[in-house]
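Here is subunit A:
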Amino acid sequence: MNLPLYAQLINLFAALLLLLAFAMLTQRRVLSLINLFALQGFVLALSTAVVAWSTHQSHLYYSALLTLALKVLLLPWILHRLIRALNVRWDVEPLINIPATMLVGIMLVIFAFNLATPIAQIAGTITRSTLGIATASILLSFLMMITRRKAVSQVIGFLAMENGLFFAATSTTYGMPMVVELGIALDVLVATLIFGVFFFQIRETFESLDIHHLEKLKER
Partner candidate 1 sequence: MNPASETVFQVLQSVLVVLIAPLVLGWVNQCRAWLQNRSGPGIWQPYKVLNKLFHKDAVLAHNASPLFRATPYILFGCMWLAVGIVPVLATSLPFAPAADVIALVGLFALARVFVSLAGMDIGTSFGTLGARREMMIGFLAEPAMLMTLFTASLISQSTSLVTIVETLGQNEFIIYPSMAFAAVAFLMVLLAENARIPIDNPSTHLELTMIHEAMILEYSARHLALVEWASSLKLTAYFAIGFAIFAPWGIARAGDWIGLLIAIGALVVKLAAAGAGLALLETVSAKMRIFRAPEFLGTAFLLATLGMLTHFLLEQ
Partner candidate 2 sequence: MELMLVLGVPFAGGVAMAVWGHRASAPELNSGMSLLTLLAAVALTIRVIADGPFLVWNENFFVDPFNVFLVALTAFVAFTTSLFSRPYMRIEAQTGKLSPNRLRLYHSMFQMFSFTMLLALLTNNVGILWVAMEAATLTTVLLVSLYRTPASLEAAWKYFILCGVGISQALFGTILLYFAAEKVLGPGGTALLWTHLNEVKGQLEPTVLGLAFVFLLVGYGTKVGLVPLHNWLPDAHAEGPTPISAVLSGLLLNVALYAVVRAKVLVEGALGTHLAGNLMMGFGLLSVVVAAFLLSRQKDIKRLFAYSSVEHMGLITFAFGMGGALATFAGLLHMTVHSLTKSAIFFAVGHAAQKSGTQIMADIRGLMESNPTIGWGLMLGSLAILGMPPFGVFASEFMVLTAAMHQQPWATPFLLAALGVAFAAIFGKVQPMVFGAATAKRLPHPPALIPVFVHLGIVLMLGLYIPPYLAGWYRQAAQLIG
């Protein structure tokens, strides 16, 4: 099979995304987690740009720029500020140990691909196989949120999931209408800010960002 160049590029970026998702899943250090997240955003922006270029859809350029601004510069900067302020550099050992997580992750990827193939068949876009990867990276970030103990890393998982969604949107459907994308972007931004506020509050109430403090409310 020989796809046109941009298609190969997009597939490459897709693969990179998946790789990064795995990397984040296994990463213990919060700091490098953030860097990985920024990297993921960057790859996302690139792929968006490529899609834009290949399909000559101008509004995708904007969303690429948006991504760049938001997910590569703004959010990582905010997160950096946060962890410096709260100095949580290390995440404690995740709930499930890394190899097990990896195994589960691989299962998920396979599952996601199976899920996506029937759809990929009917997809009109040239970048059909990316849907599976998008799904996989979403599920992986979900898994990451489950396994992490620190509030920060959970949030990063949340944002990573957002990335996966965004990738799915751009690569499989050439992007949502602009209104929607702006709205989504806004929400993500606000969400992050609120998270920031929360970190400080949780911190000052529990002297830690470890979420096992947040297990008081339950059925006894």
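The candidates came about this way: all candidates are chains of the complex that A comes from, given by their letters.
Simple rule for what comes next: contacts are C-beta pairs under 8 Å (C-beta built on N, C-alpha and C of every residue); 3 or more make two chains touch, one makes a residue touch a chain; residues count from 1.
Bear in mind that the values here come from a model prediction, so they are computed numbers and not experimental data.
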Pick from 1 or 2, the complex member that touches subunit A: 2
Subunit A residues within the candidate 2 interface of the complex: 57, 115, 118-119, 122-124, 131, 135, 138, 142, 145, 151, 154, 158, 161-162, 165, 168-169, 172-174, 176-177, 179-180, 183-184, 186-187, 190-191, 194-195, 198, 201-202, 205-206, 211, 213-217, 219-220
